[in-house]
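One chain of protein is taken out of this complex; the other chains stay put.
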Amino acid sequence: MTDSTTDTDRYWHTGVSAITPESVYVRGYKLDDVIGLPFTAATFLMIKGRLPTPQETKVLDAVLTGVLDYGLEKSGTAAARYVVSCNPSIQAGLAAAALSAGDYGLATENTARFISDTYEEFKASGETDVDAFAEKVVAKAKAEKRRIPGFGHQVFKYTDPRAQILKKIALDAGLWAEPAELYEAVHRAFIKLPGREHFPINDVAVLAAITVAMGFTPEESTALAILGTLPGVVGHISEEFASRKVQRLIPPETVHYDVPRRDLRTDLAAAGWDTDV
Amino acid sequence: MTDSTTDTDRYWHTGVSAITPESVYVRGYKLDDVIGLPFTAATFLMIKGRLPTPQETKVLDAVLTGVLDYGLEKSGTAAARYVVSCNPSIQAGLAAAALSAGDYGLATENTARFISDTYEEFKASGETDVDAFAEKVVAKAKAEKRRIPGFGHQVFKYTDPRAQILKKIALDAGLWAEPAELYEAVHRAFIKLPGREHFPINDVAVLAAITVAMGFTPEESTALAILGTLPGVVGHISEEFASRKVQRLIPPETVHYDVPRRDLRTDLAAAGWDTDV
Amino acid sequence: MTDSTTDTDRYWHTGVSAITPESVYVRGYKLDDVIGLPFTAATFLMIKGRLPTPQETKVLDAVLTGVLDYGLEKSGTAAARYVVSCNPSIQAGLAAAALSAGDYGLATENTARFISDTYEEFKASGETDVDAFAEKVVAKAKAEKRRIPGFGHQVFKYTDPRAQILKKIALDAGLWAEPAELYEAVHRAFIKLPGREHFPINDVAVLAAITVAMGFTPEESTALAILGTLPGVVGHISEEFASRKVQRLIPPETVHYDVPRRDLRTDLAAAGWDTDV
Partner (left out) sequence: MTDSTTDTDRYWHTGVSAITPESVYVRGYKLDDVIGLPFTAATFLMIKGRLPTPQETKVLDAVLTGVLDYGLEKSGTAAARYVVSCNPSIQAGLAAAALSAGDYGLATENTARFISDTYEEFKASGETDVDAFAEKVVAKAKAEKRRIPGFGHQVFKYTDPRAQILKKIALDAGLWAEPAELYEAVHRAFIKLPGREHFPINDVAVLAAITVAMGFTPEESTALAILGTLPGVVGHISEEFASRKVQRLIPPETVHYDVPRRDLRTDLAAAGWDTDV
């Protein structure tokens, strides 16, 4: 493969992998050599383009196992089981689960983007006092009535134990870096506001903070959260196949139907149609 | 655009549409002219590559409205609502609904393939007596313990009223063609078997028969069934957005949980791991 | 089915359809009666919950045929063909096409949301002079450096012929209502800015304006645009199946590969791993 300089005019560019007749090079390494690497290290390699350190691998393991499964109390799992109950294709089920990550669950990217942008602003500001900067961030959000993402949890009022576990793993590995520290400063400033004492940094937010601190983009942060849940989704899909139930429906006793009874011909005439549409 | 003969060596071929700097040609017609055509006629044009007759359009309307919506008692609708409750993207919801069509619902293609293949065999056989051929088809399926798709309905025991309505529209339009007649002959032979009197041709099977009779492929038959349900799915997604509920879950009172309580460290040691994984 | 008042406490609500043992009611009408209705009218019914007038049906036909297909020069078509070349499932192909609608193509919802929100603000403002209000909208967008969506076209500099065709159909049907007129006023104010004379309202924006004027939500607007393109996608998927090519790839001669050659063991050691990972 000759990568001539004029190549850069081509329609597509990639640095992820290249194929020769005898070999596949992923991020530059022979696939033959990479086979057998811990999958977490390979995940880091494929996304970031370089091998992780053992510490980075350990923290990425924590990220990927941080939200393994919430069972049937997660929209994506429900969606996947409904899909495969009618279309017994594991691809379709996994796709439905991935598509269910979003603003209301699993998509860490909003929080990651906030952390990432705030950190960029901090660096650009020339400010050196993290806490003073954080106070301004909170004041500005308050003035603009913008929500700061990642604070508060349905159950936990002061600390979220899962968030603490994740943070400790990142701290121990020396990977609770500046963007995460700045986010904590923002949190400290936030809970000074009256009535906000009960808003801990939640687990999803810590996942976001760690991925930003490790250098992942906000979208990659969401991708890692999705990846982490897929083994659980596979478990559920296998249960669904084993259930021998097909064509799952929403149990009618959980539905309020508000469907009147009408006559089509009458209403078509009223809408201006010839009677014999 | 010069369509030189050597072009046929190119990697991609298409006859669906072409773009020039000023115009778009769909199936050869200027898009500017096609705008405003009844969408059903445009659907036929885009898939089959030629304009339909008014009769074909009427029958295609019947196909597309044949399975408009089964509400929350359809897996695809449920899946779509779960997906958008977490990821408020209508694209994701429509994709989940499309992915839910399959062997256990909405995918007419298995029946369409049976009708299509049986008709090909009939033509290739030189046989002229449709009923005699149909008897052989049923006998062969019985011997090979293969199910003939499309017979039987959960509720209707002798005739499926929706199937009759669909067939009548095709008959009136002169489009209940030979493949559909052969399938009916197979059905007549089938219900002669003892205990099979209660198996009418169901509505999905009539949809399949009509689409084959109109010259659609089995896969296109499924696509038309999916297309027909999507407006209902849009209605449900809009209801979901309006509900202000997010992160839908499977109501826990409908779930049997069979999750024991175990200790990780104990079981890791038992599985041969060093204690400090 | 008894719809007792306490039903409203149930987890799910729907007004789209209901099933009884013998019948399906879609938006209140017996499905048996609705079968055979023009699909465009049925589409309106399922989404809006009421029958359209013949004029509304005509305009909705224009919306649905407004962007029938841009062939292989549309990302969604390309994605669908790549998917089915490896996984010959028409469901998967249609899902990929639906997922490709977005901020950079086919998703009319951003423009529809702008039109819808601007119209709400206009009504709330008490202002009666549409043009005076429009001037303020443009001035505010300029001050806040926000882009007003829907103005400008890659090819057409003064008027977009397709946009004109769509507008004329809506005008003739009496459905070019106030939100659309307000959007035109915003456009008139916009092109007064120096250097903006060459920015016509484009076809996608007119689609958005018409759907808002007809009372569809922004998300429904995108759904209608997706629905309109699906028949073309089916045509392409059928071509792909007929091509007998499988496992489509990006032609290597269109790719610039920037993949260095590295040694795994060396780099693992450098990253702090024991040599025998």
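A, B and C label the chains in the order they appear, each numbered from 1.
Heads up, the rule we're going with is that a residue touches a chain if its C-beta (ideal position, glycine included) is under 8 Å from a C-beta of that chain, and two chains touch if they have at least 3 such contacts.
Remember, it's a predicted structure, so these values are computed and weren't measured experimentally.
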Subject >> Displayed partners of the chain not shown (whole complex) >> reply: A, B, C
Subject >> Residue of A:P21, A:G126 or A:G195 touching the missing chain in the full complex >> reply: A:P21
**OP:** Check the options A:M46, A:L171, A:L193 or A:A270 and report the residue that touches the missing chain.
**Re:** A:M46
**OP:** Please pick, from C:L171, C:L193 or C:L249, the residue that touches the omitted chain in the full complex.
**Re:** C:L249
Subject >> Missing-partner contacts on chain B, residue numbers >> reply: 1, 3, 7-18, 25, 27-30, 33-34, 37-38, 41, 50-55, 87, 89, 91-92, 95, 99, 250, 253-265, 267-268, 271-273, 277
**OP:** Tell me where the left-out chain touches chain A, residue by residue.
**Re:** 11-19, 21-22, 24, 26-27, 31-32, 34-40, 42-43, 45-47, 49, 58, 60-62, 64-66, 68-73, 81, 88, 90-92, 94-96, 98-102, 107, 109, 155, 161-162, 165-166, 169, 217, 219-220, 222-223, 226-228, 230-232, 234-239, 241, 243, 251
**OP:** State which residues belonging to chain C touch the missing partner chain.
**Re:** 71-79, 82-83, 85-89, 92, 95-96, 99-107, 246-252, 254-255, 257
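Just so it is clear, only the chains that are shown with their structure count from here on.
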**OP:** Quick one: compare the interface residues of chain B with those of chain C and tell me same or different, with half as the dividing line.
**Re:** same
Original post:
For chain A superposed on chain C via Cα atoms, how large is the rotation, as a multiple of 5°?
Top reply: 180
Original post:
Which chain wins if you rank chains by how close their C-alpha centre is to the centre of all protein C-alpha atoms?
Top reply: C
Original post:
Which integer distance in Å separates the CA centroid of chain A from that of chain B?
Top reply: 33
Original post:
Taking each residue of chain C in turn, which ones touch at least two of the other chains?
Top reply: 11-18, 27, 34, 37-38, 91-92, 95, 99
